[in-house]
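Only one protein chain is missing; all other protein chains are in place.
Labels A and B are assigned to the chains in the order they are written; within every chain, residues are numbered from 1.
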């Protein structure tokens, strides 16, 4: 049944038919249609089932406030749930699926919920599904989720491109209706950079639909001229299909541009998220019409009066053939006139006001429409479609009255300014008794970095309901945004309107049976009776009532339900609406896509991946990589058919018996230079660095001011004034920042400069008994024990490549760490591999590194430390200077808790059966603690299979540990069993350190 | 999303270019200090609704630490200044007093 009218439709192109499907049914619309207008044109009023009761729902609105017409759009990699039909532009091939109905939209099994709706009042879930506790996770929640499901998540990766754009402007104007355009004119004339956003594809907002004339011309003509003027201004940028969705502190705002929603796959980004910094914001966001609360106000075919007008005027679509208008204000009379102009029937206008002899009412009567004042809709007849309305007196209880056949109802409860963007950053509101709405209080605007107001509203968003007022307000606000007086403002042809009269429940004394069918929040199925119940049960705060009843939550964000719900709450509490207040408006105004939030950050560039100079070699040679911060490091290099554990064992053994090679480029390398460099490092490290001789290396520990160990590494003294500090791989940036913090903020008169050279050098550790031989083979540098002893460094060339060689060892073997300019690191790596062939040179990964350091009892930051461990806990007293008056962390390490004798201290652990202790496992003590938990006396910090010793080895922190050598502890496993391990020295391999010092 | 002007390079920094560093003007207590003084240095922090002084690092820029005086409720920024100041400089104090006459000064 086509509901497309023969005439009219200012936004559609009747020569451009478009094919689309709804629930796989083929349908046809026109270019310029929204999905909603196209569905209506095809007679498809029923579009959804409600969230809780699965009641049939139709299209209610024509804009982003639509609560019902949410559909799944697209397919496969372009499927997206919860898309509003009213803001979806139709395109050829569009496919839409209804949501929340099972098995079909027309016949929904879950609608039984509606029969029992009396048993599912506000707080039903909270009250009912509380016991037994375990049922919540396994029974209640899955069932409720299934029953109350909205759209399904997409299953495929998103096919589209999304991007961000940082825009800096002087004035951002949100909303391209006549207010936004007028404000932009004023702001643009000043030469300021102006960005004007309009959420729809069309400029001018409602004015053309409402028949407004501006400056003696039809609104469309004025809009066209104004756009031309603005487009000619270089300093003004216009963006339609771009919604201002959020206002944040210090003039930050988000614009959500939908470039390709209507042209999928055309190569444009689907969405662009504008990250806007602006001096001033003018929100010309208009107003939203409120529903009226009468029984059955959610039956498909009941629509907002302004939406009915939009469909007729903009799209040439009749929501119904015979429409009853019910309104408490004069604006909806325009809908009656628009319907009659389109040749449609309006049997009656139901107006609860006692009398109406205003010009709009008179015109309606002149056109033959009956106007019933002092009247109300008692209830709507019909379930999947309006079949008629029952009339009653406006101030009664809703006794049986006349029945009137109709197929649609146009309702209007008045208009509420869209104050969301104004409120996002704290703009306050005032209550208007005249219009029964909240409007912005200019005196309490959001303030910015300079303490001045940075948001203002213009037009209907300010609460101006007449077009002339709208233009004057917009001109004033647009000018004020640039500190200018407004120029001449065109006149508008406003028709006098009779004051509206707030009607919160229709009829005013409606009995419970009616109140329980009056919907406030259509999306969340919140009814008048739910809010009244919440008030009865003591939910007096509007914020609590919102959460108890779900009023205005999720997609709605208070757009349709806010004022009506507040009014009911206020009535129930016997208070005035302004005393009850509103809930908090939070961004985004409308849901935005996850893709737009992610922008470019997806796939390969989801996050930065740091690569060492040898990264490509690792990948080409089968390395299994692991993340270390943003770095990727080889964990091991498994050969074909080899498990990771086997590979690690092979790498360890090869290194200990002959020659291993490690890419250590990720180590932090910070140059510290100046006359005060030694003094500075003495403060940073627990041990004394100022006594280090040039040419020598020393291992050092860094603590924070809490005394806890935070980083470690080898410091090499380059010359009298210069030190090179190595940090952990993950700690380079942090430690550099830490150094600069102390130098800039505390010891700013010390003469020290730092430079982070981590990325300047690749670093290769050449490790094992044959390490010296391979370097000698490369030639160019004396690496003998005499020339380059343990804990010394030397500079020169190896195989013609400039290097700095450090004789330091993290494995316990003879070891050289070679720093080389990053650009030549790969070349040196290749040369060492070639020269090492005869020694069976074996690249090893981070796991072999860990195993070898654990065999030697070397601690690892992040394993043995966790932010609560001081160096003394780790037996590192030898690296803590007793002679220094001060170092960072020293004072903290003197605190009572830090010197307690029963602190857990580092020991080695060996299972009695030789197995590997589970990581992080706790040693069990006697008895229970105050919380009824088993007392623990230690924990495992590192645990590995040692291929060298052929058994499990571990390190751990144990109460009085070093005094308990040989003692056997029980460790509690997660399966309830225990495992026994003996306390031993943490140095499992070469305790005398002979192998590294050869 | 704050904007703070780095007093070293003059850039109006987006908050995402900055790293926060907690309260400003802390006095370091080291060895020899009392337990009370040291504890206060480590843990006791102002948490005012209103005028506050804090440390920021221009991490994605010149790398400098600087200090900012701002209102924690309205987010009004009274000024930013160099980190080597034991106390807020006079012009910052004057800017605060001009906007917050009731301000009683730093605790």
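Assume contacts are C-beta pairs under 8 Å (C-beta built on N, C-alpha and C of every residue); 3 or more make two chains touch, one makes a residue touch a chain.
Following the convention adopted for this analysis, contacts and distances are computed from a predicted model.
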Omitted chain per UniProt, picking from "Sarcosine oxidase subunit gamma", "Two component response regulator", "Polar amino acid transport system ATP-binding protein" or "ABC transporter permease", is "Sarcosine oxidase subunit gamma"
Write out, one label after another, the shown chains that touch the chain missing from the document.
A, B
Quick one: say which of A:221, A:495, A:554 or A:671 touches the chain that got left out.
A:671
Can you say which of A:345, A:759 or A:997 touches the chain missing from this structure?
A:759
Which of these, A:152, A:605, A:912 or A:998, touches the one chain of the complex that we don't see?
A:605
Had the left-out chain been drawn, it would touch chain B at residues 8-11, 14, 16-17, 59-64
Which residues does chain A use to touch the chain missing from this display?
161, 163-168, 193, 231, 234, 237, 240, 259, 266-269, 272, 275, 277, 599-601, 604-605, 607-613, 630-631, 671, 673-675, 751, 753-755, 757-761, 821-824
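Just so it is clear, only the chains that are shown with their structure count from here on.
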Given the complex, residues on chain B that touch chain A span 1-3, 14, 19, 21, 28-33, 35, 38, 41-42, 55, 57, 59, 63-65, 74-77, 83-84, 99
In the complex, the residues of chain A that touch chain B are 248-252, 277, 447-451, 705-706, 737, 740-741, 744-746, 748, 885-886, 890-892, 894-896
